[in-house]
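Of the protein chains in this complex, one is absent; all others appear in place.
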Amino acid sequence: MNHPLRENLEVYTDGLGAWIRCTKCSQVLCRLEENWRNICRRTLLPPTKAGPLMKDLVGHFLLEQLYCPGCGALLNTEIVEEKKNGEEGQAK
Amino acid sequence: MHYIVGVDIGGTFTDCVVVDEEGRITVGKSLSTPDDFAIGAIDAVRDAARNLGLNNEDEFIQSARVFFHACTVGDNTLITRAGAKTALVATKGFADAILMMRGLVTQGLAPTEAAHISALSKPEPFVPRPLIEELTERVDYKGSVLFPLDVKEAEEIVERLMAKKIESVGLCLLWSVANDCNEKALAEIFRRKCPGIFLTLSSEAAPFIGEYERTATTVFNAYIGPKISVYLQNLRRVLKENGLSGEPLIMQAYGGVLGIEATCKNAVGTIESGPASGVLGSQFLGSLIGKKNILATDMGGTTFKVSAIRDGVIEREYKPVILRHSILSSKIWVESIGAGGGSIAWIDSETGLLKVGPRGAGAKPGPVCYGFGGSEPTVSDSDLVLGYLNENYFLGGRMRLNKESAVQAIRQKIAKPLGMDEVEAASGIFRIANSHMSDLIRKATVEKGHDPRNFVLFAFGGAGPVHSSRYAAELGIKEVIVPVTASVHGATGLISSDVVYEYGKSDHLLLPADLRRLNDDFSMLVGKAFTDLQSAGFRDGDIRITRSLDMRYRYQVHELTVPFPTGISEITENDVQEVYSHFDELYETAYGKGSGYREAGKEILTFRVTAVGVLKKPKIKSASISKRANPDVALKGKREVYFEEQRGFVSTNVYDFERLVPGTEFGGPGIVETPVTTIVVNPKDCAVIDEFRNVRIFLGA
Partner (left out) sequence: MTISVDPITFEILSHRLHQITLEMGTTLERVGGTVNTTQLHDYMAALYLPNGDVLSAGECMARHAACAGFAVKRIIERFEKDGGIYPHDIFLLNDPYLAAIHQSDIYMVSPIHYRDQLMGWSATFVHVMDIGAMSPGGNSPGATEICQEGLRIPGLKLVERGRLRQDVFDTLINMTRQPVMVGLDLKCEIAANNVAKARMQEMFEQYGPELIKSVSSEMIRYSESILNKRIQEIPDGLWKDRGAIETDERWNVVLTLRKKGDRLIFDFTGSDLQAKRGINLPYHATFGACFEAVVTTLGYDLPRNQGAFGPIEIVAPEGTVVNVQYPAPVSLNTTSGMKTVQYLSSSVLMQMLATSEKWKKEVMALSLGFRVARHAGVNQYGRYYVSTLLDLCGAGATSYQDGMNTGGYLTAHNVEWIESNFPFLYLFRRQLKDGGGAGKFIGGAGAEAALTVHDAPEGKVKIIAFGVAGLRNSGQGIFGGYPAAPSLLVLLEDTKVRDFVETRKYPEDLADVGGQRRLLPYCEFDLRIDDVLYIRSASGGGYGDPLERDPELVAEDLRNRLISRETAEDVYGVVLDDRSLVPDLAATQGLRKRLREKSSA
């Protein structure tokens, strides 16, 4: 059964099972049971990329964005913790 | 011979009611002329003159003391967004007050809409943000000027707005209610540089605390003011050309008339002034027949409205919600829902339940039986199927109704899906519609602390008298009255009105209040009242002034308006103590014994003055009651009518209203047909025609 998953992602089923794919470029990301976030292209940016009022978050948080590996469509934007040594917090 | 003439301009018809010196009522009617409403008004007056049997029409017109109602120009302008190009000037840093509102964005929405959070939005502003200018100035709560008005900045603002071709400006500065000097200075700058512009000062339009509501009132006034001005000036001109020498007086939303100049200054007062006429008419009628507690209900094509008169006084509100905005304006309190003759009956596809409204079929296409192309069954269609309406005699015979098409529509769309016959379906529609109306009346009266059983119910509107006995019975009401003037109740209100000016001002005083300050606040308002009424031509003997205070207990929220006895003598300590005790009593009556936190003390929030210029009231002629009046002289015939009590059709007497004489009594079931409405008397009820030819229905008698 085909159904949407979220903006720009959908679930489609064929003879081989259920897959998650991009609605813009039809690139298949992974199986339905897998975590599509791990397949995405990922960037970490200073929080001020989201706007000037995010400046209070600088040094504590980062902006994490996930993109379709095929066409670069933006799939997710989230604030994640910035760990002391510059690494980011746990992804989902 | 002197005449009092009232003209009520409606969407479709313009009604005219004339009362002569002997108290005889004559009615005239014509189609409304939206391109220039004044024309339709003159037509209606001429129609009345003809019906009076006068040879010299012009003499009649010249001797008339005329009242007009500003129809719905203000309301229409707001709804269609056809107002002036309006700007707003606010204190720097507080320009967003009108946009932020008070939250509460569900005010004015139906419950299901209000619960649908993801779809909620705020009403579109009448002044978009780019047209809100910010001015450096600041006054504090005591009225101290903290930052003076920056004159250079003000001039630049005026120039900017002139370049944008602004037609109307609202000025609403923070705390102008405590000290209006900056607002007045700003107004001067506008008048100097831009003499033609329509100016509204918040300190004049709504001198009450609360910057959001005050700004909203100022904006509404600025937005509709120019259109109202043009309309009224034109009206006066057309009347003069046609020989009318009287000054037209315009109904205000609080139930009183004002001259054209005064109306233009307070354009907000015309918003929802239509219903005000009807309620005034109810109050007048009530005083004629000795009824002091009245629920005035109006069931029209689309909307059902209820207002309350308690102890002869019309229930008012001072912070009404208009188009989802709270404004600070005196208004007759009216509750309404989408329920009327044109309400559409439909089946909810998900649940299979029968629903009625809130969507309506309007005037076009209207109910299926009207034959204008309507295909969805409505309440009027059910009324026809159940036998309440006469397909051959509707609107005084002006219109034929198509019963078969109503039957078909109900059968296909309601009865079949529900697995019942069309009579059961029509009866269901009838009952659901009635329950909506009784629930609204119940909700409305509970909120005011009234018990409906202590009231009589007046039924107006085209569909009202068909349904009223049912929705009244549900509430335990014992008497329903269908007034003789039901068809022209708006115009009746006009001719029974006085000239009324309302004044008010916020001044927060903790008790014990300084008597000097109290008297000064009132003197200022009373002074204005005398100036206005005297220039309107009233002598002191015809002026009545009533002063009141809005008060509350400290730390509690509910405010009540408590009047002083009518008069303007200096207020003494004794006088205020009496008012304070009266507040305690009123509070307990409204909210229950022990509900007031008296120990916390009281505070005064607002000073109000109602100034009445008393006009000569029409004397309505009452007929003598005939004890042996026989209803049969008015019998038109019989027809089969459905009554819930019989669970079926019963052969029912149909009476011609014109032939019923005062004193006639008959028991239900019965139908009374008038040229404008049908009155249904149910099996266990009893109807009496009183000395004014009102139809009085006693429920369960």
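Some notes on this structure:
Going in written order, the chains are labelled A and B, and every chain counts its residues from 1.
The rule we apply is simple: contacts are C-beta pairs under 8 Å (C-beta built on N, C-alpha and C of every residue); 3 or more make two chains touch, one makes a residue touch a chain.
Bear in mind that the values here come from a model prediction, so they are computed numbers and not experimental data.
Across the whole complex, the hidden chain's contacts among the shown chains comprise A, B.
One of B:120, B:363, B:399 or B:614 touches the chain omitted from the figure, and that residue is B:120.
On the side of chain B, the interface with the absent chain consists of residues 92-97, 99-105, 111-112, 114-122, 128-130, 136, 138, 140-142, 145-148, 174-175, 177, 209-213, 350-355, 418, 427-428, 431-432, 435-436, 439, 442-443, 446-447, 449, 508, 510, 555-558, 590-592, 594-595, 597, 599-600, using the contact rule stated above. Interface with the hidden chain, as seen from chain A, comprises residues 1, 3-8, 11, 41, 43, 45, 49-54, 56-57, 60-61, 63, 65, 67, 72-79, 92.
In the analysis below, only the chains that are shown with their structure count from here on.
Mean C-alpha positions place chain A and chain B at a centre distance of 57 Å.
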